[in-house]
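Excluded from the complex is one protein chain; the other protein chains are retained at their positions.
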Amino acid sequence: MYLSAEDIAAMEGVKKIHFLNPSAVRMDKSLGDVVGLESLGVHLITVEPGYRSTEFHFHHYEEECTYVLSGHGTAVIGDERHPIGAGDFIGSPINDVAHELINDGDEPLVCLIIAQRLDQDVTDYPRLGKRLYRNDGEWNLVDHSSIEHIKR
Amino acid sequence: MYLSAEDIAAMEGVKKIHFLNPSAVRMDKSLGDVVGLESLGVHLITVEPGYRSTEFHFHHYEEECTYVLSGHGTAVIGDERHPIGAGDFIGSPINDVAHELINDGDEPLVCLIIAQRLDQDVTDYPRLGKRLYRNDGEWNLVDHSSIEHIKR
Amino acid sequence: MYLSAEDIAAMEGVKKIHFLNPSAVRMDKSLGDVVGLESLGVHLITVEPGYRSTEFHFHHYEEECTYVLSGHGTAVIGDERHPIGAGDFIGSPINDVAHELINDGDEPLVCLIIAQRLDQDVTDYPRLGKRLYRNDGEWNLVDHSSIEHIKR
Partner (left out) sequence: MYLSAEDIAAMEGVKKIHFLNPSAVRMDKSLGDVVGLESLGVHLITVEPGYRSTEFHFHHYEEECTYVLSGHGTAVIGDERHPIGAGDFIGSPINDVAHELINDGDEPLVCLIIAQRLDQDVTDYPRLGKRLYRNDGEWNLVDHSSIEHIKR
């Protein structure tokens, strides 16, 4: 299915606030859903100045990446900080350092975010000390300190 | 992992000719591989004028999509033909009509191609009357006319 | 869910003839289906004297095994032949030699057959020179000689 740049510009977008971080706010146009993709999430997101894309996190199973289309900001990748702009690419392999994008510029930061959509995932939020277990629509959030690690 | 636009421009790219179509030629920069993604294929491809992106096909399992970055061409999606340019998006759901991109313009057509990387897939090439069974690295190509469809 | 030995004895069973071998005939009681299993196939099968359990085959993806409950016969495993009786166990790992059970005794051969139920599998029938591609309910049978092996 084909979406022209005009079709995409005319899409209304959905305002998404991260459930763990009220300063992680993005306007989301889910291109993938519109064209009928189910296993690939493809989102054109816009982050306004002063906001960030997501709560700092990494996935245990779902791969994710970002291609910057316009605007400026900072990609935080573990301990590194990179200024970002159009044409930059950030890959987020699984079980790697956590990441987030911050719009510390003065114009909207527009990116293409692509991610796997798996039925099961585990996500860590290291700043919050929380882990999210996601299993087929059931979301279980647990403090790291509540987890007993069983050795086998 | 972070790749700047300059890093990407400096990548050499690999010339890929489709194994079933010598006019399907693209320079391929596998951004996903560089940043350590394994289950998402993310490719910055350049198709020169007069060439096409791939042999006309559809997948039974692997979802795929294209975001056009620059240049012009035509997206063939089943019976439809759409002129394409920067900012357009083409989604290729599974078990849908076949698709290909043709650079019938006079400058390079540059796109981001994103696809699942599954261990098992089936691909149909309707113009050639061929089906490719891909199972963990074993590629079996068969003529449609050689397939006996077993009813259960 | 619980099925007593009496419940199982009272089940009617379904006569199954292999689609590629008329001498592969078994009475099948699908215990797994009765108790609500979907990903494990568990079958109590009875093979009468003079018949075999299946066409000689091996799977590329689905693991399978057999536990003999009563009767006698021969397990053919690749080039080996083993006399079988109550309490014997035959495992059929994937991509291994082909196998079949033959009731060459004079009483019914009763076995528990357990197998994975995967959405996608490939099965080879070496005596017939055929390969079955099974993808979500679509069964494609192809002669080995019709397969072009694509090298990458």
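Letters A, B and C name the chains as they come in the text, with residue numbers starting at 1 for each one.
The definition used in the following text is that a residue touches a chain if its C-beta (ideal position, glycine included) is under 8 Å from a C-beta of that chain, and two chains touch if they have at least 3 such contacts.
Remember, predicted model here, so these are calculated numbers, not experimental data.
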Among shown chains, those touching the left-out chain: A, C
Sole contact to the chain not displayed, among C:24, C:75 or C:147: C:75
Interface with the undisplayed chain - residues on chain C: 1-5, 8, 31-32, 34-40, 42, 63, 65, 67, 75, 77, 80, 82, 84-91, 93, 96, 112, 114-116
Absent chain, residues of chain A that touch it: 19, 60-61, 120, 122, 131-133, 135, 137-143, 146-152
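Just so we're on the same page, only the chains that are shown with their structure count from here on.
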Chains touching both chain B and chain C, listed by label: none
Separation of mean Cα positions, chain C and chain B [Å, integer]: 39
Centre-of-Cα separation between chain C and chain A, whole angstrom: 46
Separation of mean Cα positions, chain B and chain A [Å, integer]: 25
Shared-contact residues (touching 2 or more other chains) in chain A: none
